[in-house]
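Complex shown without one protein chain; remaining protein chains in place.
Entry: chain A
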Amino acid sequence: MDTYYTDGDPIADGKAPQGPIEDRWERRRFEAKLVNPANKRKLTVIVVGTGLAGGSAAATLGELGYQVKSYCFQDSPRRAHSIAAQGGINAAKNYRNDGDSVHRLFYDTVKGGDFRSRESNVHRLAQISTEIIDQCVAQGVPFAREYGGLLDTRSFGGAQVSRTFYARGQTGQQLLLGAYQALERQIAAGTVQMNSRHEMLELIVVDGKARGIVVRDLVTGEVTTEFADAVVLASGGYGNVFFLSTNAKGCNVTAAWRAHRHGALFANPCYTQIHPTCIPVSGDHQSKLTLMSESLRNDGRVWVPKRAGDDRAPGAIGEDERDYYLERIYPAFGNLVPRDIASRAAKNVCDEGRGVGPGGLGVYLDFAAAIGRLGRDAVEAKYGNLFEMYERITGEDPYTVPMRIYPAVHYTMGGLWVDYDLQSTIPGLFVIGEANFSDHGANRLGASALMQGLADGYFVLPNTIGDYLAAGPFPKIDADTPEVAAARRIVEDRITRLLAVNGDRTVDSFHRELGRIMWEYCGMERTDEGLRKAIGMIRDLKAEFWQRVRVPGGEEGFNQSLERAGRVLDFFELGELMCIDALHRTESCGGHFRAESQTDEGEAQRDDENFSYVAAWEYTGGDPILHKEDLVFDYVHPSQRSYK
């Protein structure tokens, strides 16, 4: 039977310092070589992406004195998709005196990641979390406050302490604006050169080191090469491989994928987080899905009718005819079970024919009890903007009728493999935020993505990249270097080929079809048979793409169809790798549920003996090569998760 891959050497060194876990980050910072302030001016760093990770990294590197070149495909760095994160950001401040600590946040995060993340990284993240809040408050981020003027917090899915800091339902926006403003400050100071409406289309590797990128100016169409002493990718996640997701339309995998084609390993691609609280699909025209903040689960009760096929209005279904299934199955956590569990439970009740709304793909999220208990005003103060958003999209008033929700693809935990320094397998190529695979393991908990983005950008990378740059500046590169000309040619050839097909199908029609394959076979539940089928379908679809795609317009000037066409091609290759990764991992963990691996009660069955590793894939052009990095747990011992 075809395995679709070959085995390679294990990854020996993740560069994490040894010793007590509390001291490792301190030790790494001390041992890292420093760059003399006068030398920093002579060093150039390219940062691709301006979200929480990229924006904060570019601002911080600029402030440190490096010459930074920053790129984003949006018209302004303020529009990166981090801006849409609604929920909140975790920090081990223990301001509530409810028993929180760095160790507890570390413990919860390793466990919540289903023991598929690294202890050293996660501990560092928990340590830094407290500094992030301080930094953001100093920048003027308007977090929610108590009447005494101190910061307010709330609890979030999967956590039993109140450690999530938030700004209504728009925390991502406020954190991103903080980073964006810090970035604009550096732009004004001349340390950061900003290039918006530019897309990275190739990585330039010279003498084995990342030394630049090939970019296309999305307004003029001009393709140029840009050089630096190091390259940082902060280009976000790849959830749009599913076409329908909660990601912004422009989110794509291109920057990371082109780096992967140059030798950077791609780790754990099959770990997709499915978010349980999205607004259900309304029709074939649908272009994206809208997330409702998970914080809604704090006060909303999830239910479906007890009887299959019960299509009465929710108000006509009596209490005794309702199944509050999360509270029933998971009494300790109830509606606050982690995302993967809530999502799959919703799928199960819908599969039983008990789903609600058009097509039966929905469950109720009901605020009647909360409104009765707290009053409408209190509910409105907490969730008003989310309720408004829901009403706008569905035309229904959630104060009087329960919301309908269904799971949707939200966040990808896989990404380019990085070591403890956030450096990829290509020296000089650093990867931060959602674009790397690093800290989430198999299942990201709520409010930890914002934490990781800012930790990487403000605190980790600015320290670790110095150790690499201390050996610089590296020899000057010019446009005639063979590697540079080759990278440029790849970009130009690809554009020429795409425009030449002139077929009879649109780019979006291919993307939608790919998305349906991925959702069906590599979505909430995966099987051996389904994944094999999907790999064949993706290969056929990609071949058809090259026969039938039509990309209107030319290579010059503003051409949004051309932008999308290149990204969809990368999604084909990534989608195939996701299926191969999902196929080889014959265990269930977090966001990856293999139907063949479940307990008698239908819960995910991990296999620590055989799969306690990071799967890092090497690109070959043919079957990929699997490199394994063993995960070692000295502080949090793997146990079967139970939320019952």
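Structure notes:
In this text, contacts are C-beta pairs under 8 Å (C-beta built on N, C-alpha and C of every residue); 3 or more make two chains touch, one makes a residue touch a chain; residues count from 1.
To be clear about the criterion, contacts and distances are computed from a predicted model.
Matching "Thiamine pyrimidine synthase", "TolB-like translocation protein signal peptide", "Acyl dehydratase" or "Succinate dehydrogenase / fumarate reductase iron-sulfur subunit" against the UniProt entry of the left-out chain gives the name "Succinate dehydrogenase / fumarate reductase iron-sulfur subunit".
Touch with the chain omitted from the figure is made, among A:149, A:309, A:482 or A:621, by A:149. The chain omitted from view is touched by exactly one of A:7, A:207, A:504 or A:596, namely A:504. Within the full complex, the residue among A:90, A:109 or A:170 touching the omitted chain is A:170. For chain A, the residues touching the absent chain in the complete assembly are 56, 59-60, 63, 74-79, 81, 83-84, 93, 95, 131, 133-140, 142-151, 167-168, 170, 173-174, 177, 180-182, 184-185, 187-188, 194, 196, 219, 246, 248-250, 282-283, 285-288, 290-291, 389, 392-393, 395, 458-459, 462, 504, 506, 508-509, 550, 552-553, 557-558, 560-561.
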